[in-house]
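Down below is the structure, laid out as structure tokens.
All protein chains but one are shown in place.
Chain IDs A, B and C follow the sequence of writing; residue 1 opens each chain.
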Amino acid sequence: MDRIKVAILGATGLVGQHFVKLLHKHPWFEIVALSSSPLSAGKIYRKVVKWYISGEMPEEVADIEVLRTDVDVLRKEGVELVFSALPSKIAREVEPRFASAGIPVISDASAFRMEQDVPILIPEVNYDHLKLTKLQMRRRGWRGFIITNPNCTAAVLALSLKPIFDEFGIKELIMVSMQAISGAGYKGLPSMAIFDNIIPYIPEEEEKVEREMLKMFGRLHEGVIRRAEFRISCSCNRVLVYNGHTEVVFVKTDRKAHADDVKKAMRRFKSLPQNLNLPSAPSRPIVVRDEMDRPQPRLDRNEYGGMSVVVGRIREDPVLEGIKYVALGHNLIRGAAGNAVLSAELAYRMSYI
Amino acid sequence: MDRIKVAILGATGLVGQHFVKLLHKHPWFEIVALSSSPLSAGKIYRKVVKWYISGEMPEEVADIEVLRTDVDVLRKEGVELVFSALPSKIAREVEPRFASAGIPVISDASAFRMEQDVPILIPEVNYDHLKLTKLQMRRRGWRGFIITNPNCTAAVLALSLKPIFDEFGIKELIMVSMQAISGAGYKGLPSMAIFDNIIPYIPEEEEKVEREMLKMFGRLHEGVIRRAEFRISCSCNRVLVYNGHTEVVFVKTDRKAHADDVKKAMRRFKSLPQNLNLPSAPSRPIVVRDEMDRPQPRLDRNEYGGMSVVVGRIREDPVLEGIKYVALGHNLIRGAAGNAVLSAELAYRMSYI
Amino acid sequence: MDRIKVAILGATGLVGQHFVKLLHKHPWFEIVALSSSPLSAGKIYRKVVKWYISGEMPEEVADIEVLRTDVDVLRKEGVELVFSALPSKIAREVEPRFASAGIPVISDASAFRMEQDVPILIPEVNYDHLKLTKLQMRRRGWRGFIITNPNCTAAVLALSLKPIFDEFGIKELIMVSMQAISGAGYKGLPSMAIFDNIIPYIPEEEEKVEREMLKMFGRLHEGVIRRAEFRISCSCNRVLVYNGHTEVVFVKTDRKAHADDVKKAMRRFKSLPQNLNLPSAPSRPIVVRDEMDRPQPRLDRNEYGGMSVVVGRIREDPVLEGIKYVALGHNLIRGAAGNAVLSAELAYRMSYI
Partner (left out) sequence: MDRIKVAILGATGLVGQHFVKLLHKHPWFEIVALSSSPLSAGKIYRKVVKWYISGEMPEEVADIEVLRTDVDVLRKEGVELVFSALPSKIAREVEPRFASAGIPVISDASAFRMEQDVPILIPEVNYDHLKLTKLQMRRRGWRGFIITNPNCTAAVLALSLKPIFDEFGIKELIMVSMQAISGAGYKGLPSMAIFDNIIPYIPEEEEKVEREMLKMFGRLHEGVIRRAEFRISCSCNRVLVYNGHTEVVFVKTDRKAHADDVKKAMRRFKSLPQNLNLPSAPSRPIVVRDEMDRPQPRLDRNEYGGMSVVVGRIREDPVLEGIKYVALGHNLIRGAAGNAVLSAELAYRMSYI
């Protein structure tokens, strides 16, 4: 089988590097191009990238010439699909050019997430939103489309909540996060700011999580997403953990849910990616642990290669008269590059690409 | 003025050392004895203690002989009041002996907190509960009494909530904590357990906070504390911060409270210790910060010597239709030794001692 | 091929768990038994072990019953070889029983390292010391033998120095280490001791490194190891790094060595394990990096599965008129379990087992 030729836009940053790692031996996709800022363009990848991830940079990409993030340049390389790890501002300009030119974009940038005709996709949560891309193409006259990733914190939260939403309904939601430093990007957080410290605020994070959640859990109806209507309130904190966002969740359900029922629902939860056996689909999207003191980021963030969310401490909550639990997910895998790859797999398998 | 002669029970541990630090130049109290386990008894303090606190061990106590935790032994030293940093199990046995013998005990141990006739005291929050000691002495036939400190997390939470409770009433309360490693004691937490990690569980912590809050906010009526009746739900986490517990609080009030009103109420909050000008009373028990990214443990935990709680991010909460905010306090000062010293000052000033 | 049946003694600790991880799919060895303290004996492994290593406990061992560390008990399981991660005190009693009964012991304990007829083996460094086991068996009338691992810091140091020793000779050696917390065992180091801190002392470490180095680089002559005679001086520090010991080395050589020559010697270095293609032998035992700021523990400790030592900053030293460099190795792999497995592979391949 010929693999789809893909490019990674913004390939030198932290998320870009994770795209490289996840895609370089992918059975369906083949990295044929890497793009970065004009400063790096023209040099080989090995020379411009400081490889942050443990393990070596994959040999296959080390000597690839980094290109400008330009449709024509990349098309010459035969690129059929792009994964975008671009900064939001640049994404806003550049991504539509690719989509318009018939090259679908799977984007980790926040630029287009809230556009009406652009899905924020977590394949296990709202695979049907994929259809929105049809509308998007039609409405905009594009030959390709943009699919976005949710914010990393929202990704973990939404995946953990999906079986509860399906089986019990969600009425109210409170979430307090403890987010890893890698979520701020490699140079995002001075060591002196976060060492021996917590920063109880992440710019725009709470707003993003709140609105993206309602969109992802919205129902697609006649080409429009009707946002979910539960009430949601978040408080986001940065803590000194390398990778892995931990989230404490309080949820009031529509129908009474016992802790054991929720546990079971999470444990048996599978969705379309599992049924289709997509290459990056974790066999268990939600791993439930019974130990009192789990999940823990260092021990659990790499579950199923970082694609699963690990949940523990599921118990009843007397205030919301609902359920409370702790969820953990790898912010750079399920919260970024890994989720985007899974979305691409779904789109490909469903013949959108 | 002759100072009250005090002993510190369990003087070698982390809280014991903070008692030493806070009391060694106290205007009203004079350390005349230090007790510890039989293993250390008979040796001088300097030799048995590994001084954990920055700055040197105070000269005045360095050469004091450590004594057994025994009423007769300590009475020989003229001890009139004891501060207890004993482990709970030992506190349960030993503290009544002192109280019975007419030596009041201000205890950081949890042993007697939930006894009906024992107050859990935060002088700014429930100074009137001090009266419970009268009942205690009468009922038990003791010549002294026991006053307890709340759990450290509850101390920070209760103090930050006091003006809200007074002005708006509390109906529902959700709290997620991020607690410092020093809360587990010097050897409580292996570095390999907490490094690059969060532990989303602290044994018995949530239960303690929940029940102690209701007792502290209870009303003393005919010698009985009628517990407060708001609903409360906590989720407690250990994070890699040296000192200072950070708490994210969601509160539904009885009467509608706007964020600005709460801010003002907190800012103008003063209580009996401030009015009496007690030596350890912070002039502002609650310090409100306007910056989006405060409080932060490293920057704010030593506010007023660690006796103030620092609050930030006060905003309205759409789920509980109340208020959410972040509070921070020094777990070893306001959450332990400092609060106990303030309680002793109050008791002394009110002629209970 | 039938695999050799092996047991891991002290299988529940940090090094024991690494033995499990490295051996559970080994081509030559088969784990048939796990032993631990009497407290754990009789229970299944999954129940008594708190799995510290990232990734799940291997399925194959999870339900094995943990046995007492007893020759007869383990022999019933058909054990032919044991890997020991026992505490030194227990090792001193127990290991000889196995060796005497014809079950060779590959030990990470320090108990027998300095016995004249017991080799401290790093297969790439002093494979010929393996012969000492013959003498050991004869002298002690044992049917098996004991091979020991060096101290973890010495392992990294010795491997990095081997090509220098061979090509230029060593006259003087100064080494300053910055050692990971995992070297102290899971509960060895309270978080409050090492957080925001360095501990410039590790009990007995410097002495161990100094004497073990001289023994490992000693020459085997008529059944006796004549210790190497270079002068050596160490200063060992504990720092807040999870895994990986970093060592700054200053070495005066017998023959003048230029930095470039040393670099080349290290780069081309291969030894018997590489020639024999032993399963755990890294193809490059020493990885030399040219970047100014490498090696770094987080980026380099897992090189070749943690079996390589990574060296950087090789430059000339004006004081010793020799060479200085920085070496890094994984203290639990090359410094413990991995090196022991490699020793067992060598012994097996050379028909000692």
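Just so it is clear, a residue touches a chain if its C-beta (ideal position, glycine included) is under 8 Å from a C-beta of that chain, and two chains touch if they have at least 3 such contacts.
This one's a predicted model, so the numbers in the text were calculated from it and none came from an experiment.
Asker: Among C:Ser37, C:Ser100, C:Ser235 or C:Gln274, which residue is in touch with the absent chain?
Answerer: C:Ser235
Asker: Given that one chain is not shown, which residue among C:Gln136, C:Thr246, C:Ser271 or C:Asn302 touches it?
Answerer: Of the listed residues, the one touching the omitted chain is C:Thr246.
Asker: Who touches the missing chain here, C:Glu77, C:Glu172 or C:Asp254?
Answerer: Once the missing chain is taken into account, the touching residue is C:Glu172.
Asker: Touching the missing chain, which residues of chain B?
Answerer: 51, 54-55, 195-196, 298-299, 302
Asker: In the whole complex, what residues of chain C lie against the chain that is missing from view?
Answerer: Those residues of chain C that touch the unshown chain are 172-174, 176, 178, 195-201, 203, 231-233, 235, 237, 239-242, 246, 248, 250, 292-299, 312-313, 317-320, 324, 326.
Asker: Please identify, in ascending order, the residues of chain A that touch the omitted chain?
Answerer: 52, 181-182, 186-196, 240, 242
Methods note: only the chains that are shown with their structure count from here on.
Asker: I'd like the most central chain, judged by C-alpha centroids against the all-protein C-alpha centroid.
Answerer: If one averages C-alpha positions chain by chain, the most central is A.
Asker: Measure off the straight-line distance from the CA centroid of chain B to the CA centroid of chain C, and report it in whole Å.
Answerer: Chain B and chain C have C-alpha centres separated by 48 Å.
Asker: As a quick test, compute the distance in whole Å between the mean CA positions of chain A and chain B.
Answerer: Comparing mean C-alpha positions, chain B is 43 Å from chain A.
Asker: How many angstrom lie between the centres of chain A and chain C, each centre taken as the mean Cα position?
Answerer: Taking the average C-alpha coordinate of chain A and of chain C, the gap between them is 41 Å.
Asker: Show the residues in chain B shared as contacts by 2 or more other chains, in ascending order.
Answerer: Touching at least two other chains: 195-196, 240, 242.
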